[in-house]
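Could you have a look at this structure, given as structure tokens, before my questions?
Here the complex is missing one protein chain, while the rest keep their positions.
Chain lettering (A and B) follows the sequence in which the chains are written, and residue indices restart at 1 in each chain.
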Amino acid sequence: MIPGYGGNILRVNLTAKSSATTPIPESWKREYLGGRGFIARAFWDEIKPGTDPLGPDNKLLMAPGPYTGQFLSSSGKLHMGALSPATGGYGDSNMGGHVSFELKQAGVDLLILEGIADTPVTVVIDDGKVTYRDASPYWEGTTFDTERRLKEELGEEWQIMVIGPAAVNGVVFACIQHDFGRQAGRTGVGTVMASKKVKAIAVRGTKDVRLFDAKRTLAEGEKMMDQVMKQPGFTAWQPYGTPEVVPWASSQGVMPTRNFQTGVIEGFHNLDGPTMKAKVTEIDKGCTSCAIPCGKWGKGVLNGKEKPQEGPEYESIALLGSNLGITDIQQVAYLNGTCDELGLDSISAGNVVAWSMECFEKGFLSAADLGREMRFGDAEAAAAMFHDIAYGHGFGKILGQGVRAAATRVGLGTERFAMHVKGLEISGYEARYAPAMMLSYMTCDIGGNHSRSWAVTFDVATGRENFEGKAERVIWLQHVRPLFDALGCCRFPWVEAGLDPESYVAFIEPITGMQFTWDDMLKVSERVWNLTRMISYRHIPGFGRSFDSPPPRWVEEGHETGPTAGKHFTPEQAQDLLDRYYKLRGWDVNGIPKAEKLQELGLEFCVAALCK
Amino acid sequence: MKLALAADRCSGCRACELVCALDNWSALNPKKAALRVSGHFPTPGRYTVAICDQCGTCAEVCPTNAIQQDERGAWLINGEDCIGCNICVQECPKGVMYLHDDNGMVPIKCTLCGKCLEFCPMGALYDADGVIPTRR
Partner (left out) sequence: MQVTLRLEGHLREFFPALNAPQTVVLDGPKTVAEILEAVGMPPTLPSSVLCGRVRVPLDHVPASGDELVLLSPLAGG
């Protein structure tokens, strides 16, 4: 058996309150590595077309990877997947903290939650043994209260994942939270967990994770930890974390501002890393084995009210700050803490509330419609609306279905500034005049997210008007970045601290005994990319090019201000980017993988679905 | 070398637990580490770390003199003399002696190998004698 893994698939059936443990297929380790790779493969096998995302046949999948828990920086990542209630297609999300390694130590490489419990439960996984606790007394509790309660009941060393009121009340962008501030934010994985009546998952694992060559694994780990701590990013970036990019983003005109109306926010200095460190941050908070902990724990403040929270990260600063017209870092931290305790994805929540603010300011919706005046810059209004969303009050109930659904329902042309792709709210980069980044958002498999391909620097370095090499770049990034999601570790030592990404190859052999070159690993990523494309194709009627289109705002309007003021591409140019991308990917003109490409990647089992 | 703690610098990453178990046990298993990181959230919002300061209480209470001090000042358990009474585990003032099935009846105890403080990225664990440099 290939070492370096937990060993098993743990299937938990909530309807029957039964569980089954089977070995993870050895071939999956070679073909998919783990994490996002296992998620994609299991998704194809387990979740059939026609499944209701909130029904018993949807499965919530979770998977660590071979690098999870290793003494390398940084190894605490867990990947999750499910059919998304927001998009109706492939949904996934990635989360840090410590629970991924705990699952692995409990013997789990893939956790499958299926069915629906008859009453709210906490699923307890103790070294692979599964029991259920009645969660009815705290079903409506906040995420922090629930995690705190379970740690007191079970023990501080247990690792806990929880959902909050937002998930319980059916918000389609509800997240799963862990370790008081880490989230699996996107695509509504929290919503799916709630639909199964699972309030929390508590994990304890005490087993060794067997290694192919423990001494060499340790030697490689010491080398990498040492290298990371010698990068200039170690002392320059680590104290501030992801907010470090705020000044750059605003000066480049890519910081989403007032519902993506522009890319520059006046007063962005009040949102930057040093300001946050001075006004909010109390301690650093890190995931498993991380030498560059990006987590920043501290208190947000809004009009004298305090809220402890981890962050805010750049994405939260963008979507809860500049995108809402707010430039006070303490208020942004307060809003971040609000989203966290309610269990709302801060990206989607900030995006949809910004849309409601634009609707109000332009007269499409009134204060009576919305429950209050919703103006850019008003953090109290934003906080109140987050509560309305999480508890399904008033207009919050409509916003809780996502910006695509809300704009479709309201109509009146508000769809033109509903900032989503495929029904997933766009994250923190204003990309209308950055072709590679715009293409990244258009083709990201889960919808409007930046995590698969972050290409903004490429656009700035090689010219925003230039389309040459952009599709190539996006494809390369879509293979390199999600590779980390399959390995089960974090890409920040590469992206933020400047470590050579190919140095990660050195670990696969001492950990597992498997031989992989860098190109072999990227091939796994390409396989997974085509598989997730086919998953969405199977689930979403009419899926294809039209789902890869940019939001109307990006091809109709230029920024009011900033270095790219007035500029944008045409819809035809956006389609030209897609043409180049599809051709390079070996997909047809509608953006569907061709049979030859699927066969080349060992995805023969997907070919029959092309004839649907 | 003297293992010391500046707890306010701890980020809770547990790299120390990982390298301790890997180096001393060739095991990827922080449950076999000889120190423990604990989070305290949401209040007060801090980490604490239980470390061995080689106080020697375990040796004092050991009925078979199985715990002896070496030339570096580290108290080490001689497994052959250990009878598994666990009095040392109960009496340890820091609670940093641990049992694990894979080690049978002999408790796991810090051997002052220094790996944790060599690799702590935050300088939360450091050498109070200044022999091994702090990373931060």
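The rule is simple: a contact is a pair of C-beta atoms (placed from the backbone, for glycine too) under 8 Å apart; a residue touches a chain by one contact, two chains touch by 3 or more.
Everything quoted here is computed from the prediction, not taken from an experiment.
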- Which shown chains does the hidden chain touch? A
- Item | Which residue of A:F212, A:W454 or A:F467 touches the chain not shown here | A:W454
- Message: Looking at the full complex, which residue from A:T217, A:T242 or A:T275 touches the chain that isn't shown here?
- Response: A:T242
- Query: Of the residues A:N13, A:T51, A:T206 or A:S251, which one touches the chain left out of the display?
  - Reply: A:S251
- Check each of A:I112, A:I176 or A:C294 against the chain that is not shown and name the one that touches it. A:C294
- Tell me, which residues in subunit A touch the chain that this view leaves out? 231-233, 235-237, 242-245, 247-249, 251-252, 294, 313-315, 317-318, 428, 450-451, 454, 456-458, 460-462, 492, 494-498
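Definition applied: only the chains that are shown with their structure count from here on.
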- Query: Centre to centre, by mean C-alpha position, how many angstrom separate subunit A and subunit B?
  - Reply: 36
- Message: Going by the contact rule set out above, which residues of subunit A touch subunit B in the complex?
- Response: 69-71, 73-74, 98, 105, 144, 148, 156-157, 179-181, 206-211, 214-215, 217-218, 221-222, 225, 228-229, 234-235, 282-293, 295, 297-298, 308
- Query: Can you name the residues of subunit B that touch subunit A in the complex?
  - Reply: 8-15, 18-19, 22-23, 26-29, 31-32, 36, 38-39, 41-43, 45-47, 100, 102, 119, 121-122, 135-136
